[in-house]
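Have a look at this one before I ask anything.
Only one protein chain is missing; all other protein chains are in place.
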Amino acid sequence: MDATLPILILAIPLGMFFVLGLAGVKMSHRLAGILGCLGMGTTLVLAYTTAFTYFFSGSPEFVDAAGNRLQALIFDQTWLAFTDKLVIRIGFLLDPISAMMLVVITTISFMVHLYSMGYMRDHHGVWERGFQRFYAFLSLFSFSMLGLVVATNIFQMYIFWELVGASSYLLIGFYFIKPSAVSASKKAFIVTRFADLGFLIGILILSFYTGTFNFTELTSAPVEGLAGVFSVSETTAESVRSIFRSSAAPVFLGGSVLTWALVLIFMGGMGKSALLPLHIWLPDAMEGPTPVSALIHAATMVVAGVYLVARLFPLYLMEVTALEIVTWVGAITALYAAIVACTQIDIKRVLAFSTISQIAFMVVSLGVARPEVHEGLGYMASMFHLFTHAMFKALLFLGAGALIHAIGSNDYTAMHGLRKYMPVTHWTFLIGCLAIAGIIPFSGFFSKDEILSSCLGNSTLVYIWMSAVAGLTAFYMFRLYYLIFWWKEHKVHEGHHAPHDQPWTMTLPLVILAAVSCVAGFIPFGNFVTWNGAPYDFMAHFDWSVAAVSLCVALAAIGLATVMYRKENPLPEKFRAAMPALWTWAHHRFYWDELYMFITHRIIFNGICRPIAWFDRHIIDGTMDAFATVTNKASQAIKPLQSGQVQLYVWWYLLGALALGGITMLCLL
Amino acid sequence: MLLIPAMIMFCCGVYGFITRRNMIAILISLELMLNAVDINFAVFNRYLWPDAMEGMFFTLFAIAIAAAETALAIAIIINLYRSARNIDVRDLNKLKY
Amino acid sequence: MESVGSIILYIVVALAMVVFSVLAVTTRKILRAATYLLFTLFAAACVYFMLDYEFLGAVQIAVYAGGIVVLFVFSILLTTRPGHNSERLTSKSRVLGSVAALAMLLISGYALVSRCALYAAKPLADTPTMQQVGKAMMSTSEGGYLLPFEAVSVLLLACIIGGVVIARRR
Partner (left out) sequence: MFSNILIWFVVIPLLMLAGLALCRDIKQIRAVAVAGSTALVALSVKLLVDYLALRAAGATAPMLFTDSWVWFAPLHINLAVGVDGISVAMILLSSIIVFAGSFASWTIPQPKAFFLWLILLSTGVFGFFISIDLFTMFMFYEVALIPMYLLIGVWGSGRKEYSAMKLTLMLMGGSAFLMLGLIGIYYHSAPAGQPLTWNILEIVRNGAISHDWQCFLFPMTFVGFGVLGAMFPFHTWSPDGHASAPTAVSMLHAGVLMKLGGYGCFRVAIYLMPQAANELAWIFLILTGISVVYGAFSACVQTDLKYINAYSSVSHCGLVLFAILMLNTTAMTGAIMQMLSHGLMTALFFALIGMIYGRTHTRDITKMGGLMRIMPYLSVCYVIAGMASLGLPGLSGFVAEMTIFVGSFQHADMFHRVFTIVACCSIVITAVYILRVVGKLLFGPVQDPHHLELTDATWWERFSTVTLIVCVAAIGCFPNFFNNLIRFTFSPDIFAVIGMN
């Protein structure tokens, strides 16, 4: 495939960043917005073309004779050569997941660009301050995210991983006047940075033992039955394999080197994907503008961790221990986030916890994926859920954005009963809720069902656990839905105009995403994305019993939510009174933030930084100053000898003379 | 024989030099010491090498230099007195550091 | 010791020298100190005469007694307020000073007593005549003192200039 298109996919957003970033101040707001949308629109078209070429052209570059999909390096430029073998390249790797991610990212990004045209101005049409900057950052983010998914080697991924983090930082802190936004952006960056430290160390360990950064070489070989599917020479594959066979021997704290490397890399993923215990930044990140939350903190960046594990999946298969850690981190996070989501008041927080929970679903799905279980269904399910989740979660966030824009508050207590005022928002939001709850035929049903099937194939415990979480998901989403749109009639205050639906720039993305959420479930995803490239017909393996159970759970949960929240009634209060401890803990997110505050402020800041600074100023510097002081004191002490008092000199002279004379006399005697 | 009074004179000079605070008194003590030494030179010359004249000349020059030195010292003292109204060595330490 | 007269002379001169020098450093009136110094200087001149260095004695009287002491007196008059006694010496410094001086005296006295022939007779030799002195002073040959003579003259010149410069009112 010609490299022009892929290069343009990366170059257009980057160029747009520079244009808007450098010249944005000189432009009118509208021009900047249109430019941004145009740029992203072009990228969208290019990305779609690329993805379609990959999936449907049937070119031998992409598909082998047996119909297996291949990895294709479109281009791979040396960027920085550490050694002969360890080279960072900037390239474009096209394979099923990267092609899928191209579609997801550009779609959501374009929707958000469009939506922001409406969102980033108030009811009187006055543009938000720093609008151009906003679009510049959006373009930067899109560039980084696209670079991340098409990375050909783990270091390119790390580079864009960092860039994504930085653009997320800039966007969360977009309202930089607000101290809460500033601290949220700082928190997000530092937490993910901490996770990236693990990622980096993982990369170092991995590259030390394998001598390569390239995904094609890292992932091609280790598992039997995979070599030859992806286009990598057998010799490289063999070398990587032998390296791990031999060096899996060094054991550190009970884990092999590979396990450690993979767990550390997964730590990077935990940070970006907000998995327990590194999830604390994501709820706070909602301080950013809502379109940003939709793009970065729901659909694209936060799934980077999932994508990372998927990218290195063959390596993870070598170390089942690592995969189990992945599974349980995911499972615990999913349950935790779902419980917390049931008690939050801020609608964006609810969505944020729901995002954490859903990402954990994907992670669990990857964790339970094994080649022997439904031919690696979990992998495909995870990617499928990533895809559908991106769509419906972006939809929900954009819907929430529309509500916030209309009401001017994040609190559902300020909303209630909005269904009449904002019909489009209402219906699209409902579709989003149905999709996430997993109601047939909306997209979430299919992806979640596949995840549950693969869980069941691996371990019953995980299956039951995740089903319960799925039920909770349906419950809290409908709780949110009812509290926003039903509960009681909305009171319009005097002097305020009634909330209403938005301009077309905001509604259009909602409608499109809702439509996608309705139909995406029917995409034969197994034909496109599987762990080894071989097509997998999901419908042929469809497990109706699992589907029925999950459907029942979801419906029951929705029913419960309906009973509790459709009309104003005392039931929620009773529930709350029934288990006050659980409610309080969940409401305070199980005090994770406080714990972190304690660790960072009390222990690290006051316990390490301050003593070190003190030590430096007083001990080290004190020692240096002490040298000076001692010198000074010594010279002060001997200064009287040079007092200029001749009589003193004579004294000394006399003493010396007497001593000399005495000695001479003694000698002579 | 003549060395004994010279020696005592010298010791008086030392005593005066150490104990006195007045600059002129110090100078006087200094003159005492100088004189004692001069006498020694002359005596040694006369008693040990009566044919030579080095000792005498040494004394001669020493007297000349002593005169110069005293004149200068007194000029300085008067000058100091003018600016400080005082010629006590303990108080004149402004130039010290 | 050849004659009683010279012994008496010696005793007188030595006593004068010792007494006046002790007085010169112990008196509290500075002007008296200068006067005692004058007497000491005269005694020293006497010593030179006794040694037959008449020229030296003359110089001593002329320069010291005539010049320096006058300088002292003038400067004392210039710098001392009338009726002002010299400061009281602290007993500590007095004790220390006398200890030092006595120690000095002991050591050098011991050296003197143990080493020198105290009672050696004055050897008979020619007194240097003025002519000899003058020639030696001006000669450049061995045993000549032209160079130090010139050096001293330069020094004196420098001293005059220095004295003028220092004493000049700014």
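As written, the chains take the letters A, B and C, and residue 1 is the first residue of each chain.
Assume a residue touches a chain if its C-beta (ideal position, glycine included) is under 8 Å from a C-beta of that chain, and two chains touch if they have at least 3 such contacts.
Treat the numbers as computed from the prediction; the structure is a model and nothing was measured.
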Contact list for the unshown chain, restricted to visible chains: A
Full-complex contact with the absent chain, from A:194, A:575, A:590 or A:651: A:194
Among A:30, A:420 or A:610, residue touching the chain not depicted: A:610
Candidate in contact with the missing chain, chosen from A:182, A:373 or A:582: A:182
In chain A, positions touching the absent partner: 78-83, 86, 88, 155, 159-160, 162-163, 166, 169, 173, 176-179, 182-183, 185-186, 189-190, 193-194, 196-197, 200-201, 204-205, 207-208, 605, 608-610, 612-613, 616, 620-621, 623-625, 628
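As a working rule, only the chains that are shown with their structure count from here on.
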Higher-contact pair (C-beta pairs counted), B-C versus A-C: B-C
Inter-centroid spacing, chain B versus chain A (mean Cα positions, whole Å): 95
Chain centre separation in whole Å, for chain C relative to chain A (CA means): 102
For chain A, residues contacting two or more additional chains: 651, 654
Shared-contact residues (touching 2 or more other chains) in chain C: 100, 104, 108
Residue ranges of chain A touching chain C (in the complex, touch as defined): 651, 654, 657-658, 661-662, 665
Residue ranges of chain C touching chain B (in the complex, touch as defined): 1, 10, 13-14, 17-18, 21-22, 24-25, 30, 33-34, 37, 40-41, 43-44, 47-48, 50-53, 55-56, 59-60, 63-64, 67-68, 71-72, 74-76, 78-79, 86-87, 89, 93-94, 96-98, 100-102, 104-105, 108-109, 112, 116, 118-120, 122-125, 128, 132-133, 136-137, 143, 145, 148-149, 152, 155-156, 159-160, 162-163, 166-167, 169
Chain A contact footprint on chain C (complex, rising order): 100, 103-104, 107-108, 110-111
